[in-house]
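We show some of the complex, not the whole, and keep each chain where it was.
Labels run A and B following the written order; every chain starts at residue 1.
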Amino acid sequence: MIAADPVSMTQKADLIDLAMLSDRSIEHLLEDAAWLARLQAEKEPLPTLRDGTTVATLFFEPSTRTRNAFLQAAHLLGAQTLAVEAESASIRKGESLEDTIAALEALGVDVIVLRHPQAGAAWRAAQVCVQARVINAGDGTNAHPTQALIDLFALRQRFGEIRGLKVLVLGDLLHSRVARSDLWALHRQGAICLASGPATLLGPLPPWVQQVTDPDPVLPEVDAVLLLRLQRERMEEELIPSLREYRARFGMTSERAALLREEAVILHPAPVNRGVEIDDAVMRDPRTLVFRQMQIGVFVRMAALRWVMQGGIAC
Amino acid sequence: MIAADPVSMTQKADLIDLAMLSDRSIEHLLEDAAWLARLQAEKEPLPTLRDGTTVATLFFEPSTRTRNAFLQAAHLLGAQTLAVEAESASIRKGESLEDTIAALEALGVDVIVLRHPQAGAAWRAAQVCVQARVINAGDGTNAHPTQALIDLFALRQRFGEIRGLKVLVLGDLLHSRVARSDLWALHRQGAICLASGPATLLGPLPPWVQQVTDPDPVLPEVDAVLLLRLQRERMEEELIPSLREYRARFGMTSERAALLREEAVILHPAPVNRGVEIDDAVMRDPRTLVFRQMQIGVFVRMAALRWVMQGGIAC
């Protein structure tokens, strides 16, 4: 589970949290994803994983795009897939996560892509497996490493490098594993991180993040705004007065988008609550990269699958 | 979205509604399906789609046979598949159909096979996509073009041509996209169309359809009876007094089947409510083609996939 570097070459590589990876591994993942995107764009043949490789997705939370991006990535690399439906699975029969993971390993699965509502679930799963590699596709409010890689990819593609970029993370940070993974990765790569959102939805912020109460004054200065989805399904009580007020104060309305510079970009991990976090008109703004992020997602997941199958070596 | 003909060769081909296709395209689809059925019967190798083609099924209504017929068709043509479970998907998170479609396109999906409870959904989906082709697998009470192609195929296989055939559509026309698609296609190909069913379930009929109150007098004259499933899950209130009375007046009982000529055929899009629309004994009647229709379904879906991937050119 310790990742990536020559010192740990003999260990199984899992992709649990970017904070566990060396800079060199992160660099390798991003460059590999860029290479794969180039091959695909030029209609060159894609590399394949070892013959007979099986990738299983095990999702304990609903997902369209993340699960299907991993399945599509596996298909493009020539792997077989098992899409395990957690809701109709043995979990109903009272089985523990650990036993479900061990069962998948016993079937000969090579990579388990896990989404789970509990923080730390991916780590626990990785410890259960002797051979199978685990990729964290989101564990509770903890981490979502491939989403952070997507956002780094998108920003590097636009700006060349991350160092010195000013990035505002806007919205429900409290419930967001995307925010946690992105803030860590952006900081590590040298970006200046700002955060804004309803006071009830900010939660404790890392020391390197500058909190701004009102996003409007900083919008003209930032290079990127990372919008977060209002995770209404995670909110146990009403943490915001109304969606209307949320939009008025923190939504990416046309008026707010007009404050952004021409070169700035707007990111969102999707799915999007249109008319809440972002207006329809701004979704059509060329600075909004939501669907570009999804395209990048397939290449990042291909790179992640290749990386864990190659033992996490940053070569 | 405009289909099929040389004049629209540069446009993306979608299969939304047979009424949008030229006669030449319909002819091409039927002939291609017949060719594929012949190859399969003779155990000849089947043609394959472009390497790396991905077909996604996105079903917002339950389905066994239509979804699996498309998946099987895609497999036989060498394509990869993604079976997107709409019920456990981002839709729960409040995402619009348009954004779900755009996400699938961003994943690199080549064909989206959509079933949706709203009429017009497939059309809207096709307009969202720049590259991905959309095949309508049923949109509300609007259209189900591949089912109509199956029925045309079955009738042509039995009778050589459709022109001049007398076809009775029997049952719940009000809720039936199959009835709408079939009546249009049969009329276009020159059949004489009759319709019968409970007055509450007939709805407005096209002008070329002759309504008959009691089906029995016309049964000895018709070449084919197209039975429709009682769509109990679509009925908001009790539109029929009882299933027993429905069967007595409109069900294909052994007594009614005995009124049909020896050469006549009985079609049903399935799934069948045995003992309601059709009796067990009639299901075993050699004139009943229900399972033959399902076999044809795979070849028609293969032809549909090939047609949209080839740009809808009627070649």
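Assorted remarks:
Methods note: a contact is a pair of C-beta atoms (placed from the backbone, for glycine too) under 8 Å apart; a residue touches a chain by one contact, two chains touch by 3 or more.
Given the structure is predicted, the values throughout are model-derived calculations rather than measurements.
Sequence-identical chains in the complete complex of this entry number 3, based on the file rather than the 2 shown.
Operating definition for what follows: only the chains that are shown with their structure count from here on.
Averaging Cα coordinates per chain places chain A and chain B 40 Å apart. By the touch criterion given at the top, residues 40, 46, 62-65, 68-69, 71-72, 75-76, 83, 85, 87, 229, 232-233, 270-274, 291-292, 294-295, 297-298 of chain A touch chain B in their complex.
Those residues of chain B that touch chain A in the complex are listed here as 52, 54, 56, 80, 82-85, 88-96, 99-100, 102-109.
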